[in-house]
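The chains shown are only part of the set, and none of them has been moved.
Labels A and B are assigned to the chains in the order they are written; within every chain, residues are numbered from 1.
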Amino acid sequence: MDTSLILQNVLTPPILFFFLGIIAVALRSDLEIPAPLPKLFSLYLLLAIGFKGGLELQKSGLGGPVLPTVTASIIMSLVIPLICFFILRIKLDVFNSAAIAAAYGSISAVTFITAESFLENQGVPFDGFMVAALAIMESPAIIVGLLLVKLAAPKERPAGRKMRWREILHESMLNGSVYLLLGSLFIGLLTAAFNPTGVEKMQPFTGKLFYGAECFFLLDMGIVAAQRLPSLRKAGSFLIGFAVFMPIFNAFIGVFVAKLLGLSPGNALLFMVLCASASYLAVPTAMRMTVPEAKSSYYISTTLGLTFPFNIVIGIPVYMGLVNRLIPVAS
Amino acid sequence: MKRLDLVFSERELEPMLKSLEKSNVPGYTVTKHVTGRGPERVVSEDMEFTGLGANAHVIVFCEQELLGKIKENIQPLLNYYGGVAYVSEANQL
C-alpha cells in the first residue's frame, strides 16, 4: 500500500494543523477560532485560489487539454449525483438522498488545495487551469439535486414547498462562495492579460501568504470536523459507510476518465480529487433554502465530518498511488 | 402594548423583515449570530462558516391589534423553515 505516501502527506504543516484541531476537540481543550475568523480565511482562500487560477488560465488559454477537461468535469458533476442518489435511496428518503447526492457531485476547494500542496511537496507538476474545473463543478451538482427533488418527491408536497426555478438557479450560480471563486478567476484572467504589474503586486497576498493561511484554516477545519463526529454517529452506519466508500468510488471513475482525457499525473490527481470530494459550503446552503425537508445534520456531518478528513489525510496519497500505477508520465 | 419575540434561521431574515414591514410594525430590533435548539434541530456556531447561518432573534414592540396581521404574514415562513414566535406584555417606559 501507499503508506509511505500517506506518511509524507501527514507530515506536512497543513495536515498536522488539521490534526491539532481534531485532537483539541478530542481532549476537550477550549481552543476555539471564534466567528467570523474562519470566514475570513475561507473568503481569502477562495479569492486567492480563483485569482491564481485566472492567471494560469490566461497563460494556458482554452486550447490543449483545457476544454476537454472542463467539459468532463461538468459531466462528472452531473453523473456523480445520480449515482449517489440511487445508492442513498436504499436507506434514505428522496429529500435526504437528493441533498447528499448534490453535495458529493460538487467539490471541496480546501480538499483541492491540499492536493495541490501535496503535489508541490512531491515535486509533481500540475496545471493552473484545473481551478477552472473546480470553479465550474459546483453549480451543476446543485441543479441535479434540486431536479431530483422536483421529479421524485411525493406529489403531496405542500404548495409552499413548490420548487421555484428562479431560486434554484440563483442558489446554484450566485451562492457567495461560487461567486467569489468565479469572480476572482475572472479578475485574475483580466489582470494577467492587461496589467502584469498588478499580478506582481498581488503576489505577496495571494501567493506567498497562501500556505500559512491554509494551515490556519485547516486548524479550524479540524476543530469543526471533529465537532461533527457525534452527529455522524447518530446518522448511522449506512451513512458512515457511504461517506468513505463514495469518495473512493468516485476517485476510481475519475482516474479512468483522466486516463481517457490523457491528463498528466498531476492533473489526473486533481481531477480525481474533484470527483472524490464533497461540498460543505455552497451545496448545504442551497439545500437548506430549497429542500428544508432534508436534515442538514446528514449532509454536513458526512461531508465535513468524514469525507473531508478522509480525503485530505488518506484519500489524496491513496489516489496518488493509483495515478502512479495507471497514468503514464508524459515524456 | 405587546412584545413579540421571533427566533428563526438567519437565512430567512430578509423575507421575514419584509413580512413585518408589510404588517406595518412601528419598528423592530434584530440580533444575529444567535444559536439554539428546537425540538428537532440544533443550530450551532460552526454553521455560520458553512453558510447555513445561525439564528436571528427579532423583537417587535407593537399594539395588540397588529398581531393578527403579523401572524398571518409570518406563519407560512415559520412553518416552512422552522422558528418560534412568542408574545408577552410590555409598556412604554
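The criterion applied here is as follows: contacts are C-beta pairs under 8 Å (C-beta built on N, C-alpha and C of every residue); 3 or more make two chains touch, one makes a residue touch a chain.
Just so it is clear, the structure is predicted and the values come from calculations on it, not from any experiment.
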Since just one copy per chain kind is on show, how would you write the full make-up of the complex?
-> A x3, B x3
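Throughout what follows, only the chains that are shown with their structure count from here on.
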Between subunit A and subunit B, what is the separation of their C-alpha centroids in Å?
-> 34
Inside the complex, what are the residues of subunit A that reach subunit B?
-> 35-36, 38-39, 42, 160-161, 175-177, 220, 223-224, 227, 280-282, 284-285, 288-289, 292, 296-297, 300, 304
Within the complex, subunit A is touched by subunit B residues 9, 11, 33, 41-42, 44-53, 76, 79-82
